[in-house]
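The structure is given below, and queries will be raised subsequently.
A single protein chain has been removed from this complex, and every other one stays in its place.
When the chains are written out, they are named A and B in that same order, and each has its own residue count from 1.
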Amino acid sequence: MGFRSRGGMTPIGPDPVGNAANVAKALGRATDLVIRKIPGDDCVRGDAAADARDGSSSVRAVVLFLEGLADEEAIRRHIITPLLADAAAAIAHFSAANELSALKSSTHETLETLIDALLEGQVLLFADGCHTGLAFVMPGWSLRPISEPPSEKAIRGPREGFTETLRENIAMVRRWVRDPELRVTKMQIGTRTHTDVAIMYLGDVANPDIVTEVRKRLAAIKIDAILEAGYLEQLITDSRTTLFPLTQATERSDKVTSAILEGRVAIIVDKSASAIIVPTTVNELYQSPEDHYYDFWLGTLLRVIRLIGNNLAIALPGLYIALAAVNSELLPTQLALNIAASRLGVPFPILLEVLLVELTIEIFREAGLRLPSTVAQTLGVVAGVVLGFAAVQISIVSNATLIVSVTTAVASFSGPNFQVGISWRWLKYFMILGGAFMGLFGIVAVGCFIVAHMATLQSFGVSYLAPWAPLQPDALVDAPLRQPLWLKFRRHSTWRTKNRRRMGDTRGEDNP
Amino acid sequence: MSKIKQLLLLSFMILPVFLLSGCWDVEGLENRELYTAIAIDGAEDAALEDRLRVTVQIPLIKNILPPAAGAGESQGPKFYTISVNAKSVGEALNMINDQVSGVLDNGHVKLVLLQEDYARGGVAQELDFVTRIPQLPKHANLLITRQTGEYILNQTSPKDLLPSLDIYQQLQLKNSGRSLAVAAWEFVKKLDEPGQDPYIPVLEYNEDNKTFELNGLAAFRHDKLAGILDTNQTRFISMLDHRRNDSGLEIPLPGGREAVFRVVKASSRIIPQNRQGSNFLITLKVHASISEFNFARPKLTKKEMERLQEQAARFVKEECQQVLSSIQALHADVLLLGLSCHAKYGKDFSYVDWREKYGRADIDLEVDFTIDRGEAYF
Partner (left out) sequence: MTFPEKTSLRPSMYLVLIFTAIIGYDMLSNPLVSVKALGNSGYFAPLAAAVPVIAIIIAMFALQKRFPGKSGVQCASLIIGNVPAVIINLLLIIFWRVFAALSARNIMTLVSTQMLLKTPLWFFSTIGYLGIMYLAYHGIESISRFVAFTFIPATIIIIIVFCAAFPYIDIRQLLPVLDFSVTDLIKGAFSMSYLYFPLILLFLITPYTKKLPSARRFTMAALALSVLVFLIQNIGAIGIFGTSGLNRYTWPTLEFAHVINIRYIALEQIGVVLLTVWLVLTFGAAAFNYWGTALALSQLFPKISYKMAVLILALPTGLVLLLPQNIIDTRFYLLIFERWGVLAFFGHPLILWLIAVIRRQGKES
């Protein structure tokens, strides 16, 4: 795609100035296009105007690059200076056997491919009398330093999050998996953005059908721009109408590595700090690689807490409404009386009250994401504590509702996956409506409907409810518990990997 | 999108429209009158058509939560009662529902009080509502009251609790020798089964101490109250009916001495001796721990302990025989001897005229008393 898509296969002429002019014309005389002409040996040095009047024969070579994308210091040192010193020798050196050159370069025969390379941040070199052009990889755009992903914090474990640079992200994974079987395949997606997308997987582990399917779906995307990995997620997902994420997005390199080692496929997108992992199941969405950095007991406890937190986040407000307004006979009498007492004077019915508090918390949550950090903490106290206290004092909302809503809000952050937290937030409202209209039966009906919907979902051929449905006992021991590391001899059957054997005997001297 | 999918999607979009037309069963807790106790007395003028006087105790939710710290003010009353005269309990509940501002909620009934005199006339009809209303807890406790239920429900508890909850807590915590909690479903089941007679604990309000006391057991002959057993007799009934007994046992010893036992566990076995149900053997195994002697004798020798056990066994046997005679005299088969007979002989045993036969039956008792522990001194 790119310039080529306009049907052009313009050959490169012998005149470097002419070639440069064509490139400038193709870019609409972009002001960030830098053209450096290298004068010929017989030219009067320094008289650029005379050179131009004299014509192209006085220009030995032309260097073009886009300001801000290429490293200007490296260009000056490695290209301009050698050219100015001895243009012929430098060009011969650049052209001959690229693999002997210290610079990574490629030779192109059409203008269109060179323009594509220029737009990727490469440096172009047209030489006088040459019908090919050289493109040098000399990236010079500013890089964000590697830091901990803000939405996936960890107590223990590496804090390397992906950045917006594809090659850096690939390198991060390569540093984990030093296995020749790690396959990296690149493609470009987006007619205008030509976004680089890399697929990473273990060649001797990942299911080839899944890999083929990933490639197929990515190749089938016809879109003008890919601005973030989220675009790809939406375009390759199995079901576009479900609110459950059928792909897993993460900014953590250890999570991606862990997934690749399990036999899954990772998709990394240039200019995006998120990577996509496929296939995924609902089980994966509340697990964190951090669970494996602790021992079995702590890891299991963390998972169980997360599971309880996730379920509370979905069901608590709906259950509260169902028990407080419809099926109150289930509540312990003292609790029922306390809730009734706390709701005295509240002018709204319980459904409206809960929705009001939930909406307020959602607004605070969104506002909190965008607040400057200096203000966030103060405003958090003001909004949360003062406003909540005042609302209870004047009986706009009751204490009980506030407790339930705040607990729900906090519980929704117990999962390690932010995206899943959003799905759960939607489900919470369905549960609220179900509980409000039909009490406990409504909760059951909505719950059954949710599970029924999840039962119809697949992610690249893998059941979304695996390993519970279909029952996979070998994988079930790792959900919701955390299987001890020294018992993880085989990969789970969920991902239908080629090679299920994971590790050898871990018995030491003490355990013969 | 296929047409069928469109249709499904459309129906899904229509769904919220008629969802908004509902909420038939929704009523906030603050709008519900959760009555926690109901008392059934006979109307003062029994000749009236409305022969029942039904009282319910409803918590005042505004006074339920404790006052804010530092407020200093005492709260008002925690409950109020409403009494109506009606032909049936269902009618009474409807009338009470009309009188209260909220919706009467049956889901938190803890106690059902039956006045003693009224209960002598039969209570099967009055207790029909207990199993008919699904929301009403089947494990609500039944109690016989010496005073009227209306009077009892209007008294306050010395603890800062709702009186009905206080009494209920007492029943649950001290489900032991002197008071045996009986759930409504248990009572009703025994009415349905042939030859089974229920019993219910007796509740009284002590005006001097201002406390609710559970004293004794009311034995029923089918659905009519036949007689009341005192607290001492109740303990032995609990042993014979292998209920938990935390109230202890005081065994009189020769020479005016006494041994006090606690943590008394008893298991009994009723062995019918013939198909007619005229002869029974009850074996009772009692295990207890010594709590105190009222004489200075901290350590017992083996021989002394065996003698003590024999004395205790003899005492328990005598008391149990007296209790058995009392309940036989009432023709109330509260220990379900008829059921034991049926369990052994099946269709060969007949429940016809069972209560009469039961009153004349010979019941032998064998008691085995074992002292498990002697507290710190053993």
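Assume a residue touches a chain if its C-beta (ideal position, glycine included) is under 8 Å from a C-beta of that chain, and two chains touch if they have at least 3 such contacts.
Keep in mind that this is a model prediction, so the values were computed, not measured.
K.L.:
Quick check: which displayed chains does the absent chain contact?
P.N.:
Every shown chain touched by the left-out chain: A, B.
K.L.:
Going by the contact rule already stated, which one of B:Q99, B:Q125 or B:Q172 would touch the omitted chain in the full complex?
P.N.:
B:Q172
K.L.:
Among A:N327, A:Q419, A:Q483 or A:T497, single out the residue that touches the unshown chain.
P.N.:
Here the residue in touch with the unshown chain is A:N327.
K.L.:
Just name the one of A:F348, A:F364, A:F418 or A:W468 that touches the chain not displayed here.
P.N.:
A:W468
K.L.:
In terms of residues, what is the contact footprint of the unshown chain on chain A?
P.N.:
Counting over the whole complex, chain A touches the hidden chain at residues 213, 216-217, 238-239, 326-327, 329-333, 438-445, 447-449, 451-456, 458, 460-461, 463, 465, 468-471.
K.L.:
Please output the residues of chain B touching the missing chain, sorted low to high.
P.N.:
Residues of chain B in contact with the hidden chain: 4, 8, 11, 15, 18, 22, 24-25, 107-108, 131, 134, 137-139, 172, 183, 185-186, 188-189, 192-194, 196, 336, 339-340, 342-347.
Simple rule for what comes next: only the chains that are shown with their structure count from here on.
K.L.:
Please compute the C-alpha centroid of chain A, do the same for chain B, then give the distance between them in whole Å.
P.N.:
64
K.L.:
Which bits of chain B are touching chain A when the two form their complex?
P.N.:
Within the complex, chain B contacts chain A at residues 19, 22-23, 25-30, 32, 34, 36, 59, 61-62, 64-65, 105-108, 110, 135, 137, 162, 165.
K.L.:
Okay, in this complex, where on chain A does chain B touch?
P.N.:
324-326, 328-330, 333-334, 336-344, 346, 349-351, 433, 436-439
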